[in-house]
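Only one protein chain is missing; all other protein chains are in place.
Moving on to chain A:
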């Protein structure tokens, strides 16, 4: 089997401007939805109570909602959780009532409607934990961005580092935009997925830039655009296959992992798809606009190449 039979270098950069405009529009939309609708944060961030209740038969969400509605909570969410018999109920933190009283009251209300209701799990989070999680999440994001930039700046050059980080932040914002648009629940697991994707999809840009560097050494006559096109073309099959195989596992989590891993897998899926797109079209294009040159990557000129290759693990064997 060989999926990719590419005869000629694909001129990825020819439409760079158009694609970048599309990227920018998507990005702007994502930011708009983030600001306009906001993320549907999980109880870990907002504080409150989440109860998981199991029924013997399929639960009637409407009745459950009605039963809890009578208790007079302002902002209750009821949704089915995994199977039709399991229901997840989210209650906001209530002043003057502790979580035990709250959950006991709810369970009592549910049992009067259907005695088969049993509480499977409960999670209560105080508000101060949530604030901390948000700041820690932002700190982690900052550390990833700075860490990756420093590493790439050392391994390649600052223009590549900047291009890669911009491209991947664009992915992150778009994932968040999706979560804001569809009002999917943004939990700690999703945060972990977002950061993992950030680290993972940087790989793509690294692979392409590795090839760009190699091409700069090899093809002295090509201009920058041709070099980038060639690098993307020769790595595209690898890019799609690796992402495809990672996606296989992610899909497996999506289908078999149950409700807890549902949004985790979803975030990874979006991250992987946009990861492919952004490393082909965004990262390289930004690097191009930033004006990468042969001299940026190959320091000391062609005559000293052999001497320089010793501390350069990318030089590889010369065939």
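As a convention for this text, contacts are C-beta pairs under 8 Å (C-beta built on N, C-alpha and C of every residue); 3 or more make two chains touch, one makes a residue touch a chain; residues count from 1.
What we mean here is this: contacts and distances are computed from a predicted model.
The complex includes a chain that is not drawn, and of the options "Heme exporter protein C", "Protein translocase subunit SecD", "Sulfite oxidase-like oxidoreductase" or "Branched-chain amino acid ABC transporter permease" the UniProt name matching it is "Protein translocase subunit SecD".
Of the candidate positions A:206, A:228 or A:297, contact with the hidden chain is made by A:206.
In the complete complex, the hidden chain is touched by one of A:63, A:139 or A:293, namely A:139.
Within the whole complex, the absent chain has one touching residue among A:106, A:268, A:283 or A:297, and that is A:268. Touching the missing chain, out of A:27, A:73, A:151 or A:184, is residue A:151. Here one chain is not drawn; of A:31, A:153, A:169 or A:195, the residue touching it is A:195. What chain A contributes to its contact with the hidden chain is residues 1-3, 5-10, 52, 54, 99-100, 119-126, 128-129, 133, 136-137, 139-141, 143-144, 147-148, 151-152, 155, 188-189, 191-192, 195-196, 198-200, 202-203, 206-207, 210, 218-219, 230, 233-234, 237-238, 241-242, 244-253, 255-258, 260-261, 264, 268, 313-317, 319.
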